[in-house]
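Single-structure report; data block below.
The full complex has more chains than appear here; those shown keep their coordinates.
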Amino acid sequence: MKRIDLILSEREVNRVCKAITKAGAQGYSVMRHVTGLGLSGEISEAMDFSGLGANAHVIVFVDDDLLAAVGAAVRPLLKRYGGVGFVSTAEPL
Amino acid sequence: MQSSLVLQNLLSAPVLFFFLGILGVLVGSDLEIPAPLPKLFSLYLLLAIGFKGGMELAHSGLGSQVLLTIGAAVAMSLLVPLTSFLVLRLRLDGANAAAIAASYGSISAVTFITAESFLNVLEVGFDGFMVAALALMESPAIVVGVVLAKLSAVPEESESGGEQDGNGGLRWREVLQEAFLNGSVYLLVGSLVIGWVVATFSPAGLEKMDPFTEKLFYGALCFFLLDMGIVAAQRLRDLQKAGAFLIGFSLLAPPLHALAGLLVSVLLGLSQGNTLLFMVLCASASYIAVPAAMRMTVPQANPSLYISTALGLTFPFNVVIGIPLYMVLTRQFIPVG
């Protein structure tokens, strides 16, 4: 199986999750309130009161054959709104 | 007289707590108000200001001066982003210029609230319908900003995959949703309507809301401004990247927009209190509704630019110097009611 880690703005997390499901993934997990540093600078939680939020960390465990579909669904969103994605290998416990 | 007004503002509890927050960051204190506590105070302030405004609107009614004032306010929120855009475009690309312009066309509810507190301390009256103006000025500037960004955009390569619409055009549904159904706009407008309904149909409920929406308000504002001070000071660092042009803009635009507001107020024959609030609406820039909307609809713009100008400079300027300054002008040009 593959483990996909996506880190992107909280504002777009719903959109990304929809894309993931549409691509065929059976599940995902989301952690909000993630801060960090990336190409677009530092992200803190200080603007949380404004509804802008910080980052979210999305984890998706998928079978190997779904990786391409999820990647294709998510990549344009990351390109448009910012955020990063990484893949590693995992097995069911 | 004039310096006494500035001092009176500087030595008020809300502004002092704002300074305490700024100073904390500057001297390196680890004081922080962790999320989502600032959101609690922000939601509370919007709910309370809306409810009280609606309540007072029910008392004052919707006369022609009310409608004229609100109409003028909305007009200002459409004009200010256009003129701001022209100026900002001198140095910035279309997306960034449009996003910052939207921010200055829209308003800052907390600046408005601080001005109300200032008037309360001075015992200068003002009307509840100004809150309706506040509520209706938030959204139009967002729409203008998005349109400006699209018009000035270099046509992008068409995206593929993932997204529902690949036609590259304006996603009107999304834009209008961000502009009018944004959480803070929705709560403010909704509370305004509720305040109006309750005051009109079941006034017994007003008294029971009073300890929450009225009595607690001033203290909660102090607490929130403490956090705003921290956040504004953290934003100051981003200003290096913004450069001298944007710093100049964020300090000159407020008094200029306030002057435009003063002119309109004179034409409309507003009272002193309403004039100050009108000037503050024009002068203030949004760091709540607009950034949240721009992040989604104009993702090419750099958030740290529009947030740091509106929140890091314009907001402190208005709260600390702007409000008493505009009051001095108001007293100069508006006769006592």
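Per-chain numbering from 1; labels A and B assigned in written order.
Note that a contact is a pair of C-beta atoms (placed from the backbone, for glycine too) under 8 Å apart; a residue touches a chain by one contact, two chains touch by 3 or more.
On a predicted model such as this, the values are computed, not experimentally measured, just so you know.
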Each distinct protein chain appears once in the view. How many of each does the complete structure file actually contain?
A x3, B x3
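Going forward, only the chains that are shown with their structure count from here on.
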Please work out the Cα centroid separation of subunit A and subunit B, and write it as a whole number of Å.
32
Subunit A residues touching subunit B - in the complex, by the definition given at the top:
9, 11-12, 19, 33, 40-41, 44-52, 54, 72-77, 79-82
In their shared complex, at which residues does subunit B touch subunit A?
34-36, 38-39, 41-42, 159-163, 182-184, 227, 230-231, 234, 287-289, 291-292, 295-296, 299, 302-304, 307
